[in-house]
Every structure is written in C-alpha cells, then in structure tokens.
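Data first, discussion second: the structure below is written as structure tokens.
Heads up, one of the protein chains got dropped from this complex, but the rest are sitting where they should.
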Amino acid sequence: MSASLFVVQLFNGLQLGILLFLVAAGLTLVFGVMDFINLAHGVQYMLGAYLAVMAYGITGTFFLSVLLALLASLLFGLLLELLVFRHLYGRDHLEQVLATFGIIMLLNQGVKLLWGAAPLNMPIPDLLSGSVPLLEGLRYPVYRFAIIAAGVLVAAGLYLFVTSTRLGMLVRAGATNAAMVSALGVDIKRLFTVVFGFGAMLAGFAGVMVAPILSVEPGMGDQILILAFVVIVIGGIGSIRGAFLAAVLVGVIDTLGRSFMTDVLRLVLAPTTARVIGPALASMSIYLLMAIVLAIRPAGLFPAKGRA
Amino acid sequence: MPGAMRGIPAAAPSAPRAPSFDQCLAASLFALLALLPLLSHGIASSYSLLVGERAVIFAIAALSLELLIGAGGLVSFGHAAFLGIGAYAAGIAASHGLGTLCLALPAALAASAVFALATGAIAVRTRGVYFIMITLAFAQMAFFIATSLAPYGGDDGLTWPTRTMVLGRPILKDQLTFFYVCLALLVATYLGVSRLIASRFGRVLRGLKDNETRMQAIGFTPYLYRLTAYVIAGTLCGLAGFLLGNQAEFVSPAYMHWQRSGELIIMVLLGGTGTLYGPMLGALAFLLLEEALSRLTEHWKVILGPALVLTALFASGGIAGAIAACRRRRAAPRVPVTLPRLVHHLLDAGLEPARSWRRAIRRRLLRPAHLFKRGAHRARAACEPATLALGRGLQALPSLAERGLKTSVERWWRR
Partner (left out) sequence: MKRAVLKLDALSKSFGALRVAEAIGLEILAGETHAIIGPNGAGKTSLINQISGALAPDKGRIVFEGRDVTWMSMAARAHLGFARSFQITQVLRHFSALENVALAVQARSGSSFRFWQAAAGEAALNRAAMRSLDSVELAARADTPAGSLSHGEKRRLEIAIALAQAPKLLLLDEPMAGAGIEETQRLVATLKSLKGRYTIVLVEHDMQAVFALADRISVLVAGRIIASGEPQAVRANAAVRAAYLGEAT
C-alpha cells in the first residue's frame, strides 16, 4: 500500500463518483419530482455509450460524436417518456417496476442484437490522451481528469440551473410537492417531460464519457443502476446536493475499498482469512454505508420532501 | 369484500362454505400439474417434467413473495437471497456428506429464517423505496459473500454430489417422486399462506398495509407484525431454494442476483397481486414464456420485455386482474361486442395521443384567427363614437326636416 497508489485510487474514486453523480442526478430528480422509479436509467447510460461508439464510427471525431450521442440520448429519452413512462406517473410503484424492468430487458437484448455481444471500444481523442504528472513520479491520465472536470462543470451548471433559474425553481418545488405545483397552475406535464429529458441526457452523457475507457457491452448499465440507487437513497431523494455528496462518497469508498480492504484486513487478521473476506467486504462496503446512513437518518442525508 | 385479498372466506356463518372461485381455480391448477407427467409422453416427458418442477418451485417462491407484497405491502427486491441461502445451506451440507433430509432441510430453513430475522429487523423499520433499496442491499451482500466462498466454488458455484437423501435412500433422485414432492409442498404452502392471510395475524398485516395510522390508533404496533411476516416469507422462500438446489444439483451466487429478485417480483405482478392463484400462475406463465420464446429465438428477451411493458400499461392487474375483469363483465349487462365497436374502441385508445396533438395544433393554428377577431373588435370599438354620432344624426334628420318645414310654412304664412 503505497501513497502513490492511494492517490491514484483516490482520483479514480472521484472519477467514479462524478460519473455516479451524473447518473444519480437524473434518477433522483425523476423520482423526487414524478415519484417514478425508473429502473431503466441504467440502460440509458448504456445507450449513451453505444450511441457514442456508433457516432464515432460515422464521424470519426470524438467531440462531434459526443454531441451527436448526447442529442440522440435526449431524443431517445423523450421517446421513451412519450411512449411509456408518461402513462405511468401516479401509478403504483410496482407497475413502474414492471414496465421499466421490461425496458431493461428489451434494451439489453436490443443492443446485443444490433451491435453483438462482444465489447466495443472507442479511442481516446488525441487532445485528451496521455498523462500528466500528479506527484513525484506519479502520472494520471488526462482523460480521467477531463471526466472529473466535465462532471464538476455539469454539476456546477446543474446547481446554478436548479437554484437560480425559474425552471429550476419549479423543479425544486416539484420535488418537494408536485401536487401543489400543479395546483398553482404550472403545466406539470411539460415540467415532467423537461425533467425526464434532462435526466436521460445526463445519464447518456455519463455513458458517452466512459465509452473510451470502459468496454461498452450489454448489461454495463445494471451495476451502475444499483450504485445510483444506493447514491440517491444515501443522499436523499429529490436532492441534487445530496446526490453529489453521496456519489462522491460512494465512488471513493467503493474504489478505495476494493483496492485496500484486503491490505487493511491483513493488519488485523491472518493473511488467508483477509484474502477471503477482503474482496467480499470491499464489495459490500457501500451497502454497509447505506444501511448505516438509513439507520441514523431514515430519509437520507438531504431529503427534499419536507413535512408536507 | 373482506380485506383486499380475494379467495378469503367472508364473515362466515358456522356452516362450511362452498369454495370460492379463486380456490377452485387454484385447485384446478394443482390438478393439472398433478396430471402433467401423464399428459406428457415420450421423450418430451422428462424435459417437460423438469420445466414443471421449476415452475412449481418458483410458484412456492412467488407465493412467499406475495405474502410480503400483497398482504403486507412490502416490496422486497432481495427475495432471491433466500433462494440462494436455502440452496447453499443444503448444498454445503451435502458436500460435507451431511445431505440427509433431517439435516439439510432444517439447515436451509434455519439459515433463511436467521437471515430474514437479522436483515428484516433493520429493513422493516423503513418503508417504500427505502425498503426496496435496503432489501436489495442485503441481497447484494449475500451475493458477494457467496462469491467469496472459495471452498464452495465461489463464483463458479457448487455442484452437489447428490440430492438430499431421505432416510438414507436417494428417493428424491427419481424425477417423478421429486416432482410430486414439490407439488405437495406447493399445495401445502398454498393452504398455509391462505390460512395465514385469513387469520388474525393476516388481517392485522393487511390492515397495516391499508392504513397504518388507524391500526396504530387501535393498538397494533406495525414493526412486530411486519417482521414476523418477513421471517415467514423468507423461510418459505428458503424452502423453495432447497428444492431448487436439489432440482439442479447445483447452486451458484447467480441464484441470489438482484435480477433474479426482479424476476420474482415480475412473476407476482404478471400473475396479479391480491390473489394467491395469481402469483402461481405468474410463475408458471413466466417460465413457460421463457421456455417457449427461447426456442423461437436466442433474443427472446426482445419479445418478453415489451410484453412486460404492455402488461404494466394495459393489464396492470396481471392475469388474475384480467380474469376478475372478465367475470365482472360477464356479471354486468351485456353489450354485444361487434367488430365495429371493437375497432372503434381500439382506435379510441390508440388515437388518444394523436387527438391531443390535433388539439394542440389546432390551438396554435387558430391563434391568427383569434388575433384577427380581436383586431376586428378593437377596430369596431374605435369607430364607435363616430358611428354613434352618425346614427344620432340620422335619427335627428326627420325632426330637423319637420322643423325646417314648419319654419318655412310659418314664414310663408306671415308674408
């Protein structure tokens, strides 16, 4: 366990956290404003990655494909909302689970049909390739820095949007009490569509950004979905601030845990036991975190819904 | 209509009542399943028996989940953990040579009950989506623990040396016997759960789902009842896991994967919560669909996925809901279903989005017309004083003329 490895993993954890935030932000807004459990959010992330790869195949340039993939993600999200999700607002959560589970099935298999089951890849653009020195003799890839930077920018933009614009105020109000917002005369349907489209675009953006560094394959959205749900439960449903904090926390703890849990355990347990328990405990660490947070604050860290 | 569950005996007289429709349906399902080995002959018979076994086992699991979802209002997204725990307990016992019924079965049930008690004690404190997430989290923990069980196969899973021995003899090895044992356990589970839901305990559980505040005001503490229901449901699912492991003679962490938990929820929803025969039918339907579709194409999920979406949108009561709707329609005065009416109905439903688009477009197109009308109104208002003056002038004309005539007559007269 060296300091340089620790720093690298810390940054990796930060990067994972930022990605998780992008996915979780849409999820928490959709759940907070529309009371809609969107299990299909993970496949929107996956679709973003696939669309980026496809766009790259067509255009050949990174930034253009990012733009195209973003637009396509947004359109696809809006299409899903129009066709399926719009009719499920206000319905029992179970029906929403059923429908979104079906969408997961459809899209996971659909991408397998269209692009095959083999993992795809996309090269890192020259502008963002290479690595920069972090510490003494320690280099960190530029692209991962770019992801962190982009994510933080988006987070800042989202925060500004939600706190300083009228539409953002409506979104926050909707997350606190959607019925009241509708009763005050706001076109709640359009608000829902905007929120949903935004969430889809954020998830797609996250997928687009990981396309160069992760293997793009069917089912890549599933694990992210679970992590995103853990994030929004810890952060508090409907709260962007909570999602950001929780995402960074979860990303860092998960990454550091996976790298160092075995070593940490070896300090107190026999090496063989540590090697057995270590990976399991590392994978469980974020769930333990969630259980602890829920035990202390049953509504998460920053719940949006007040006493209403 | 007592409670929200059909098939529950109403405020009953002392004489034994005739079985309700739901109970008859369940009984016919059991009869059909009992005849399955006889109905299927030849080479296909052993395979259809395997499918039947899995269907029956998952029906037991679905019933246990229905106890939580339908009666308790607790949506557990980690129920598959009990399948895995039951199977692993029996499998581990078997791999140590302790695979006898009096050891493996109690081990499976006890392990499930302990896990349910430990995790339920924390989970039942939460409600709604938090409950869903916490049960999911606990199932993931169980999943990861299983993957780390290196001596028992870890990720690859554990192959059982043999099925559980009964009294020292491999009775369960015989496919037919095993099938009927599973079926008998399914019938027992159905009877047990149905009596449980109709009992005092079940009524309190259903009441807590309906209105927790009212139940607390009467004097019921939700926590203990829900925890008990969770432990019972977990143990029943552990039984299903025991059978599942025996059937495959194999267990792996995949039994506890969260997607498996999702599939259990789908089975319950597909069949329809609120009844007991619904989840059983749902398990059967899901597995049969899986089998049938996977023969059609390797990409059968592309068909099943949209089917689930359509079910959620249009038939959210599941199979049981559809059957109940049919019965209500038959009881209601008949409106003959003619082809034009059917087409009209479908068009109506299908064209709704188009209609709302049409309205929106018309509103936008008609805006110029509205503006024109408004302009015309304004113009008219502006001209009003002038027209009023003109009118008054015209009105005054005859009197003016009269006066002029009079004056001229007078002048002429005075001359």
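A and B are the chain letters, set down in written order, and residue numbers restart from 1 in every chain.
Basically, a residue touches a chain if its C-beta (ideal position, glycine included) is under 8 Å from a C-beta of that chain, and two chains touch if they have at least 3 such contacts.
Given the structure is predicted, the values throughout are model-derived calculations rather than measurements.
With respect to the full assembly, the chain omitted from this view is in touch with B.
Listed residues B:Ser28, B:Ser46, B:Gln216 or B:Ser356: the one in touch with the omitted chain is B:Gln216. The residue touching the chain not shown here, chosen from B:Pro37, B:Gly72 or B:Gly202, is B:Gly202. Against the chain not displayed here, chain B makes contact via residues 1-4, 8-12, 14, 195-196, 198-204, 206-207, 210-211, 213-221, 225, 228.
In the analysis below, only the chains that are shown with their structure count from here on.
Of all residues in chain B, only 69, 75, 122, 125-126, 128-130, 132-134, 136-138, 140-141, 144-145, 147-148, 150, 258-259, 262, 265-266, 269-270, 273, 299-302, 304-309, 311-313, 316, 353 touch chain A in the complex they form.
Per the touch definition, chain A reaches chain B in the complex via residues 31, 37, 39, 82, 84, 87-88, 91-99, 101-110, 112-113, 222, 226, 229-230, 233, 237, 276-277, 279-280, 283-284, 287-288, 290-291, 294-295, 298-299.
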